[in-house]
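Scroll down for the structure; my scribbles are underneath it.
The complex appears here minus one protein chain, its other protein chains still in place.
== subunit A ==
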Amino acid sequence: MEELPLYLQSIIAALIIFGAIFAFIGSLGLAKLPDFYMRLHGPTKATTLGLGAMLVGSMVYFSVTKGSLTLHEILITLFLFITAPVSAHILSKSAIRSRIYDSTGMVEEKTRELF
């Protein structure tokens, strides 16, 4: 790691810690919440935001150390922000089809209407 001025280090460190905490909150939701549809919320929203913050931090770091703007990380950010809702949608659809119910009974009611 190269030595950077203090304010740049603080910005990058803040972005990285923010991202790591959000990734952890998403995983905690995945581990703790009671049913499948609630568990889907954590990874698809919180973890994606956390990774986005970490990617911005990495982008700032490489832009500063190389002396020119590097936009590689935007690729991963865009790809993840597009694909996370798609995979969440297809997962919840297949959960409804394989008759996984939630604790409130709303999904069961909807499933009866559909099939």
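Note that in this section a contact is a pair of C-beta atoms (placed from the backbone, for glycine too) under 8 Å apart; a residue touches a chain by one contact, two chains touch by 3 or more; residues count from 1.
Basically, contacts and distances are computed from a predicted model.
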{"item": "Hidden subunit of the complex - UniProt protein name among \"ABC transporter permease\", \"Thiamine biosynthesis protein ThiS\", \"K+/H+ antiporter subunit F\" or \"Signal recognition particle receptor FtsY\"", "value": "\"K+/H+ antiporter subunit F\""}
{"item": "Residues from subunit A at the interface with the omitted partner, ascending", "value": "1-2, 4, 6, 9-10, 12-14, 16-17, 19-21, 23-24, 26-28, 30-31, 36, 39-40, 42-43, 47-48, 50-51, 54-55, 57-58, 61-62, 65, 70, 72-73, 75-76, 79-80, 83, 86-87, 90-91, 93-95, 97-98, 100"}
